[in-house]
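All protein chains but one are shown in place.
So that you can tell them apart, the chains are marked A, B and C in the order they are listed, and the count of residues begins at 1 in each.
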Amino acid sequence: MKNLVSVAAVALSLAAAPVALAKDTLKVGMIVTLSGPPGALGNQARDGFQLALEEMGGKLGGMETEFILEDDELKADVAQSKARSLVEREEVDFVVGTIFSNMLAAIYKPVIQSGAFLISPNAGPSTFAGKNCHENFFVTSYQNNQNFEVLGKIATDKEYRKVFMLAPNYQAGKDAMAGFKQNYKGEIADEIFTPLGHKDFSAEIARIADAEADALFIFMPGGMGVRFVKQFRASGLADKMAFLSAFTVDETTLPAQKDDAVGMNGATNWAPDLDNEQTAAFTAAFEEKYGYIPGGYAMQAYDSAKLIDSAVTKAGGVGDKDAVRAALEAADFTSLRGDFSFNNNHYPVQDFYLLEVVKRDDGKYHTSIVEKVFDDYADSYADACKL
Amino acid sequence: MSVLLATHGLCKSFGALTVTDDVSLELRTGECHALIGPNGAGKTSFVNQLSGLLAPDSGRIEFLGQDITNSSPAARANAGLARTFQITSIIPTMTLFENVALAAQARCGSSYRFFRPVHKDRQINALAGEALERIALTSRNDKLARTLSHGEKRALELAMAIAQKPRALLLDEPMAGIGSDESGQLTDTLLMLKQDYPLLLIEHDMDAVFKVADRVSVLVYGRIIASGTPDEIRANREARTAYLGDET
Amino acid sequence: MRAAAPALVAFMFLAAMPLLAEFWGGSYVTGLIMRAMILAIAALSLDLLIGTCGLVSFGHAAFLGIGAYTAGIAITEGTTDLATILGITIGISVLFALVTGAISLRTHGVTFIMITLAFGQMLFFTFSALSEYGGDDGLTLWERAYAYGLFEFEHGLFYTIFGLLVAIWLLLDRLRQSRFGRVLLAAKENSTRMETLGYGVFGYRLTAYVIAGVIAGIAGALTANEAEFVSPALSAWQRSGDLIIVVVLGGVGRRSGPVLGALAFVVLEEGLSSLTHDWRLIFGPLLIFIVLFAKGGLASLFERRQA
Partner (left out) sequence: MSSTLLLIQLLNGIQLGVLLFLIAAGLTLVFGVMGFINLAHGVQYMIGAYLTVWFYGMTGHFGAALLLALLAALALALFLEFAVFRHLYDRDHLDQVLATFGVILFLNQAVKVIWGPTPLVISPPEFLAGTFRLTENLNYSIWRIAIIMIGFTVAGLLWFLVTKTRIGMLVRAGATNAGMVGALGVNIRRLFMIVFGFGAMLAGFAGSIAAPIYSVEPGMGDGLLITAFVVIVIGGIGSIRGTFIAALLVGLVDTLGRSTITDILKLFLEPSAANQIGPALASMAIYILMAAVLFFRPEGLFPAQGRRA
């Protein structure tokens, strides 16, 4: 009996950290996915944020910064428990997270309720963009649907008459289809949902071949994208139709896709060769330090660090929440994207580009800007937000 | 003496092997009807059909005037048809007393009762105690059933059957594996049981059969080849060659 | 009484937890313990099947999903009354348990394991297809159920869960020693004999299956209120597997087993993962050691020491 108590006591003291808070340190917690195959995305975000932190000498807004990294393991209950640990035990001032929308849904309430600021470096679901927006929640990436809307615009601009649509069968996949259709009014050959984690795309590819469409709209993040691109290239279809993708060919998947992806198109808010000084410096420093080319996940995390830095500087610390909030809203920092501002719902207003996969002279692959599609593009949910 | 349990033209086969071949048999009130036959004659298959563990291919089973051919084993037990098993079938992880109490519980109203501790249930305990008293079991009540000796287990089976307050008892070789010293005692128990319950006795021990049974039927290859009083059977040539011949 | 002692000590400890948490990590720790207690409730219900009936269900998380989604959808649609939510949860759990139980209980052994898995997965995919309620992303609850002011008290939710845990533990403990429980325990050992004694084993098992389902459904509804978030993952096979792991870890069919198993599972996972991101490298071998050197689970350690 005595043992039970002592076991539990030891275990709990393991879980409980010393509660000592110096006033001049800033605490930032990050929750991203580091486990499993999607961990590659989280790794980018972590590296991006840490690079920014390092460049600023371990200080954000002039304050010594304690950075706490947590892995949500892509499990809602884990994400939630980590979020609570950050806001309730560590009492962090900022939570930066998450990569995936379903993880954001899991941590949203505990973080917001604690009074900490929640900054999403990637996930930007519609759920929190409209009437459920919150004054302490900021998104430095995009509203999820935007990349798909951009692709719809591209399909319309290029006058593709018939488009085949493919996405995984989960919420983001459904949003992707809806987002694309918002700006594309041409004929849709077929829309197919594959199971999440789908491995074998030959049946889908056969149907694509049969449909004889002008373009393929596709959303296949992570490992699914790697497999699809390989199989699509092998089928010979890649040369016969346009490939409009989001989150399918990017810096996290290209090391595996290699030549198979070259020439394929994507659309998003940035590419490592975006023409501005800060991007050139960032990309070089990042590659130097981590040995791979940064993608959007790294860029957005880097920007998140810069955003926090600017806000804490401007508000002179984190004591006055209202001042910090106002400073965050001002977004007074040099974004790697150049133009960057927040809408009333705290989602970004930014430019969007058509991208293409290229092979660099040193044999590495990255996405490259082809042209600007939207200037200062805002999401369509902001109107419903009362902020 | 009225007919309590009867089969009419019961048939059962497994593939090409016929284990019950047109068996019609009766058990009347107050009697002990013994069913004998060599190993593999189909005795246990027959009892399994009576107790509902095995469905006959054709034929009918009647108990207390009701057709029970398609009734579940539980329904038959609840109608008052109790049985024992040739290969001891008890709950090894429960105590001797709990085993008997389980049998008694089936006769003490609904078992869909979820809160009262069953070991304090007076009604059940009284009935179980009564049954245990009748079958003189020397072992302690709280001994785990799996630790009992073979003879004790056989006796436990009988106690369980009695605790069911049956209208008729099917005893499948109650003496199986019992040494000669214990068999005499068990024979006495059977004689005592016979006072209260009609018995359908399946048994190899001929001494016991001829001592206890009022009527004997001989089953060979699933068929009843002879039926009559013990004396008649002893005199029956067919029965002797088929079965008794081996032993006498 | 000895076998129950670890659970009783654990309950005393849990009751004092909100006080202790003042010194030990605050609301983070109480949140953790709330999840452990809900897990314990679910594990208790599964142990009614595994420990008392000998039925290993690999789809028990389906009921967690039923409870959680009932609460989630009801609250989203504006029905926040706790009694109503629990009523609907119980109703749906009973229905689902009756239908799936009636089919599954015709089988036994591995077949039973796999057929319950099948039903669990069917429900999982159904929840995943509920686009209106978040689909795979899950559903954030914007408020908790209205428990007549109970949840507004400090630690109100904690003590509600605690109270339910103790009540369910007592209830199941009584059930195990009741007429009904004795029939189930005996049928686990020898169901043929029970049939010939006059017990329709199927009916008893189905009833137990329904009771277990209802309790797990309640655990699901509690999860939704505690986490204020529900997702299909709650009913996936991994979660059913976790429940089995918790039951085995604690000790199958032991009075204190599920409670100890759930506490150990949550505390170990949390403690180890705060040490290293690769905590599974420790947790995995730990499970193996527990199996190899603590037959009968954690509860048996306490029982043996006291005997």
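As a working rule, a residue touches a chain if its C-beta (ideal position, glycine included) is under 8 Å from a C-beta of that chain, and two chains touch if they have at least 3 such contacts.
Remember, it's a predicted structure, so these values are computed and weren't measured experimentally.
A.B. asks: Which of the visible chains would the unseen chain be in contact with across the whole complex?
C.D. replies: A, C
A.B. asks: Given that one chain is not shown, which residue among A:A116, A:V226 or A:A315 touches it?
C.D. replies: Counting the whole complex, the residue in contact with the absent chain is A:V226.
A.B. asks: Who touches the missing chain here, A:G115, A:P195 or A:G319?
C.D. replies: A:P195
A.B. asks: Which residue from A:G39, A:G97 or A:P272 sits in contact with the chain not drawn here?
C.D. replies: A:G39
A.B. asks: Touching the hidden chain in the full complex, which residues of chain A are there? Just list them.
C.D. replies: Within chain A, the residues touching the omitted chain are 34-40, 43, 169, 191-195, 197, 199-200, 202-207, 209-210, 212, 222-223, 226-227, 230-231, 234-237, 240, 252, 255-256.
A.B. asks: Where does chain C touch the missing chain, residue by residue?
C.D. replies: 50, 56, 103, 106-108, 110-111, 114-115, 117-119, 121-122, 125-126, 128-129, 131, 237, 241, 244-245, 247-249, 252, 278, 280-281, 283-288, 290-292, 295
One rule holds in what follows: only the chains that are shown with their structure count from here on.
A.B. asks: What kind of graph do the touching chains make: line, ring, star, complete, other?
C.D. replies: line
A.B. asks: Please list the single chain whose C-alpha centre lies closest to the global protein C-alpha centre.
C.D. replies: It is chain C that sits nearest the middle.
A.B. asks: Please state which pair of chains has more C-beta contact pairs than any other pair.
C.D. replies: Highest contact count belongs to chains A-C.
A.B. asks: Averaging only over C-alpha atoms, locate the centres of chain B and chain C and give their separation in whole Å.
C.D. replies: About 43 Å separates the centre of chain B from that of chain C.
A.B. asks: CA centre of chain A versus CA centre of chain C: separation in Å?
C.D. replies: Computed from C-alpha means, the inter-chain centre distance equals 35 Å.
A.B. asks: List the centre-to-centre spacing of chain A and chain B in whole Å, with centres computed as mean CA coordinates.
C.D. replies: 75
A.B. asks: Spell out, as numbers or ranges, the residues of chain A touching 2 or more other chains.
C.D. replies: none
A.B. asks: For chain B, jot down the residues that touch at least 2 other chains.
C.D. replies: none
A.B. asks: Could you pull out which chain C residues touch chain B in their complex?
C.D. replies: 174-175, 177-183, 185-186, 189-190, 192-201, 204, 207
A.B. asks: Per the contact definition, I'd like the list of chain B residues that touch chain C in the complex.
C.D. replies: Listed in rising order, the residues are 51-53, 72-75, 77-78, 82-83, 85, 89-94, 98, 101-103, 105-107, 110-119, 121, 124, 160, 164.
A.B. asks: Would you tell me which residues of chain A are touching chain C in their complex?
C.D. replies: Residues 1, 3-5, 8, 11-17, 19, 34-35, 71, 75-77, 80-81, 84-85, 88-89, 101-102, 105-106, 108-110, 125, 127, 132, 169-172, 174, 196 of chain A touch chain C in their complex.
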